[in-house]
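Excluded from the complex is one protein chain; the other protein chains are retained at their positions.
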Amino acid sequence: MGAVRTAAYDGIHARRAPLLSRVVPYVFVCPALALLLVVTAYPFAYSVYLSFFRTPSESMRWTFTGLANYRAVFADPVFYRVVNNTVVWTAASTLADLVLGMIAALAVNNLRVCRGPVRAALLLPYVVGYVVASYAWLWLYQGDYGLIDGTLTAWHVIAAPIPFLSSLALALPALILTNVWKTFPFAMLMLLAGLQTVPEQLVMAARLDRASSWRTFWEITVPALWPVLVVTAMLLALQNFHSFTIPWIMTGGGPLHRSEIIANYIYNQAFTQLDFGLAAATSCIISALLLAFAVVYVRVLGRGASAR
Amino acid sequence: MTMTRRAFVEAAGAALAAVGTMPVRGWAAAGDYAPRRDLTGELTVWDWSAAPDTYGVAQQQAFYHWFPEQHPKLRFRMTMYGYTDMLPKLEVSYRGGGGPDVARTAIAWSSRFIAADVFQPIDLARLGLSAKNFWPQALQTVQKPGDPSGTLYGIPSNNEAMMLVWNKALFRAAGLDPAKTPDTWDDLASYSKRIHDKTGQAGFGLVAKLNNGNTPFRFAPVMWAYGGSIFDELATPTTWKKVGIDGPGTVAALDLYNRLFNVDKSVEPSALNDAQADVATLFLGGKVAMMIAHPSDAAQAHSLNPSIELAAGLLPRGPARRAVVFGGSNIHVRKGASNMDQVDEFLRAYESPNWNARLAGLGSNPANRVAEHAPAQKERDKLLLFNDVTFEMIQYGVNVPLVAQGAHIWNETIPTMIQKVLLKQTSPQQAAAEAAADVRQVMRA
Partner (left out) sequence: MRAAREALRRTPRSAVLLGLVAFSLLPFAWMLTASLEPPQALYTAAPHLVPRPVTLANYASLLSPREQGVYFPRYFLNSVVVAFSTVALALLVATPAAYAFSRFTFRGKGMLMYGFLAQNLFPGVNFLVPLFILMTVLGLRDTYGALIIGYLTFSLPLNIWLLRGFFDGIPPEMEVAARLDGAGVVRAFVEVALPAAVPGLVATAIYTFILAWDEYLYALTMISSADMRTLPLGLFAYFSEGVPDWGGLTATAIGMSIPVVIVFLVLQRYFVSALTKGALKY
């Protein structure tokens, strides 16, 4: 559709201003491109450059070390732990976002009473910041005076408080729950918008055929929502992959790096250990891994953008 | 307490006076800073804030208002950082060839920059001071390790030591003498268990968070008390070359932590995710009976919850010694700074007894020991809680690793070692051995 329209406008554009027509698009794109070069391309190139240098503590000068930084990253067992955590964090958060977002969207859609307030309440976590969310959940999870442990022990559900955030097994899941709380409303919002496009007649027809709501959901709603689901999943996966704040504030990556994700790891290399070269090398490794994912990503988001 | 702060100061002062070799100007009357009104040019200073110590913050504000006022022709620029905030900024600024003329940094950061040779040597005599004005440990923190010349690449601004703070009501409830501090770390563990058994509250507030400076600050004193060390910091002279963290003293300290957390379970269950702020919150809520703290923490706790009956004493001792981390900050001058007159003027003002006392806030003590007699010290005495205890504690101060890689060892290696033991991932011996391997590796790199 976009392509057809581009052609329609392009035709008239080329006819009206034949000389300028080739230049105009570039003029429009130019400011964005210039800014992009400053804020992204330059830092990117500088990162690659930096990754070959030792930014050692013995001298304020940088010395070329070849691939030593890369070797150091690959030799660090924590790196693999962190990559593993990041994959779990991203996949679990995104999946839970979609499931919870879908449930919420279906429940809110066509709601007759209190639609506005309910939707507002569900959207609230999306609007408040990550920092606020982190501090709020830090308190809910706190083992000694937090609401969750306090309530569960008071109701005799558990005998002793569970130290969620300092447990090897529970720290990462606990943080994922916080993240899902913060991000599922976005999935709900997108799916709710998508649900408006599901043809009402199809759903009604299925109802008349006595199809179960379960079947109606899988055979009519999901296929109709598929494009929305893909875009939403992509956006959320990226957002979750880029997360930094929740583990940073709530656990600092502990215990024993079990809740540390890649952004925390790189940040610590750069700003706690002050090893900028090492941080740059890790960034480059992550970028390389991401490039493999880039093909899928631009296919989904860049529809119709291919050059002709 | 064996000796009050005042008695100690008087004794020390008498002893020093007896030596009789001090430059006269350094020992001049308190409040002795005489500004040179004709000072021109410019001066850039980076400092870090004393927050949350409100008294300290107010003194910093007063000083940085007052100093440029004395030098109206001087273009004076000051940036106030947060505690952990300045390090990367200083690093990048110095690398870029810029950076402030003068920077005050925590001791733990000094070594990194001294090793990188970015600081100007400082001549105490030119400032009217001598080595005798400062604690010997403090001067070590501004020297290059093993440098026979003893050149000073900075000047101590303030020094302090932590102490043990406890809740008297919880001691009483557990049938313990509320005025008596546990004498040894072993006693502390027994106290903790007893308090937990009798009251259900945590006996001791354990700080074991990963990647957090609070954790090693509280573990190292136990390690040293049992004769353990990261390098050879308990020996004189310290070479900082021999790695000793896998010794029996470290293992004994890890055993003590393990006993508190896993065997007796007498500490708060969230210890592995707790920094000092979390333990202080629990202490304030009456959920922790003992914690290792600065005097300013005690003052803050008192103001936030006056109903808590506070007491403070020396940190417990171990079979080898009583020890505490020697804390504080240093002021450094950028190498190649061309405005040495201006720099000297600033240093003279900062180290002048009255200002040095006031700028130490409630969380620390003046580095210039003459300031202990300054009139401003009397003003502080009214506000300080347990300053005599922390002052007495300073003599047991041992330095943090004074090597360029200190930050990694301190914030990463030691907390990881502790967590491995508390989470039962490895035995204490194994954890200490792995920590030693890690230290050797970062020292090689």
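What to note about this one:
As written, the chain order gives the labels A and B, with residue 1 at the start of each chain.
Convention: contacts are C-beta pairs under 8 Å (C-beta built on N, C-alpha and C of every residue); 3 or more make two chains touch, one makes a residue touch a chain.
Quantities reported herein were computed from a predicted structural model and do not represent experimental measurements.
Of B:Leu39, B:Val251 or B:Leu284, it is B:Leu284 that touches the chain left out of the display.
Interface note for the absent chain: among A:Val127, A:Met204 or A:Val222, the touching residue is A:Val127. Although one chain is not drawn, the whole complex shows that of A:Val108, A:Leu165, A:Ala206 or A:Leu236 it is A:Val108 that touches it. Contacts to the hidden chain, counted on chain B, fall at residues 49, 51-53, 57, 61, 79-83, 85-86, 88-89, 92-93, 95-96, 98, 214, 275-277, 280-282, 284-287, 296-297, 300-301, 304-305.
Residues 1-2, 5-10, 12-13, 16-17, 20, 22, 24-29, 31-33, 35-36, 38-40, 42-44, 46-47, 50, 100, 103-104, 107-108, 111, 118, 120-133, 135-137, 139-140, 145-147, 149-151, 154, 181, 185, 189-190, 192-194, 196-197, 212-214, 227-228, 231, 238, 241-242, 244-245, 262-263, 266-267, 270-271, 276, 279-280, 283, 286-287, 290, 293-294, 297-298, 301-308 of chain A touch the missing chain (whole complex, contact as defined above).
To be clear about the criterion, only the chains that are shown with their structure count from here on.
If you average the Cα atoms of chain A and of chain B, the two centres end up 41 Å apart. Every residue of chain A that touches chain B in the complex is listed here, in rising order: 55-60, 62, 72, 142-145, 160-161, 163, 165-166, 168, 171, 251-257, 268, 270-274. Every residue of chain B that touches chain A in the complex is listed here, in rising order: 87-88, 91, 94-95, 112, 115-118, 202, 209-212, 268-274, 278, 282, 285, 287, 404-405, 407-408, 411-412, 415-416, 419-420, 423, 425, 445.
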